[in-house]
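One structure is given below, represented as C-alpha cells, and several questions about it will come after.
Left out: one protein chain. Kept in place: all the others.
Right, chain A next:
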Amino acid sequence: MKAKTADKIATGFIYAISGIVALILFAMLSFILVRGVPHLSWHFLTSPARAFEAGGGVGVQLFNSFYLLILAMVISFPIALGAAIYLNEYAKKNYFTAIVRTAIEILSSLPSVVVGLFGFLLFVVQFKLGFSILSGAIALTLFNLPLLTRSIETSLAQIPDLQREAGSALGLSRWETVLHVILPAAVPSIVTGVVLSAGRVFGEAAALIYTAGQSAPALNFGDWNPFNISSPLNPMRPAETLAVHIWKINSEGIMPDVNAVSAGASAVLIIVVLLFNFSARKLGTKLYKKLTSS
C-alpha cells in the first residue's frame, strides 16, 4: 500500500513536470504568434525593410535567411557526412579518434557569438571576404558542423551491425557496405537530422551579426547573375538575416512601427522553424516508406 502511494505521488510529479515544460513552450509560442500574426501580409513578407518610416517588410531578410541556410548546408553537409562515416564505420578506438571526438564536442559547445567573432576576425578581416553571405555561411558551417556530424553519426549507429555483417558475408568491401547498405538504410534518419539542424541554423543570429553583417541592401530580383552586386545570388554582398533583423530593430530600430515589425518578424521566424521541425519527421517517415518498398 505504501509503495503504491509513493508510486502515485512520483507519477503525478513527473506528469506535472512534463506538463509544465509543454505549457512553457505553448505559452511562448502563442505569445509570439498572437502578437505577430496580425501583422503578417503578403506585402510584409515580400517588401524590403524601411529604416525611418512605417510600412516596411522583411522580404529581403527572409530571402537572405534561406539563401544563407542553403549555402551553409551545401558546405557543411558533405563534411559532416564524411566525418560521421569515418567516426562510426572506420574509426578504431585510439588516441587520434579520441582527439577528433573531443574536438567535435568542444566545437559544439562553443557559444555562437564566439564563433561569430572568430569568423569576423578570420574571414571578414583576415581573408578580406568582408561582411558577406560567404563569411556568414562559413561561420554557420562552423556552428552547424559538430551538431550535424553528431546527428548523422547517430543515424548511422542506429543501423544494426547485422546489416554490416550481412554485407561483408555477401562479399562486399567495407566501403561498398557503407555506400550500398548503411547509407540507404540511414537516409530517412539523416534527412530528419539535416532538416532539424536547418531549423537551428535558420534561427541563428549571434554567429551572423559580425559575419554576414547587419545591413540588407535592396536587391533586384530580376537579376540572377551572381556576379552583380544587386543580384540576390551574389555571395559577396552583406546580408542581414531575419534573426539578425529582429535583434537589430529591437536594439536600435527607429521606424515608427518598430513594435509591429518586430512582432511580425518574430512570428515569421517561429513559423518557419516550426515548419522545419514538423516537416522533418514527416519527410523522414515518408522517405523510409519509399526506400524500404522500392
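Points worth noting:
Assume contacts are C-beta pairs under 8 Å (C-beta built on N, C-alpha and C of every residue); 3 or more make two chains touch, one makes a residue touch a chain; residues count from 1.
The criterion applied here is as follows: contacts and distances are computed from a predicted model.
When the unshown chain is looked up in UniProt, the name that turns up among "Cysteine desulfurase", "NADH dehydrogenase subunit L", "Phosphate ABC transporter ATP-binding protein" or "Chemotaxis protein CheX" is "Phosphate ABC transporter ATP-binding protein". Per the touch definition above, the residue from A:G12, A:G82, A:P111 or A:P184 contacting the chain not shown is A:P184.
Checked against the hidden chain, the listed residues A:A3, A:L162, A:A218 or A:I254 yield one contact partner: A:L162. Residue-wise, the contact with the chain that is not shown comes from A:L172, picked out of A:I79, A:A157, A:L172 or A:L233.
Against the chain not displayed here, chain A makes contact via residues 92-93, 160, 162-166, 168-173, 176, 180-181, 184-185, 291-294.
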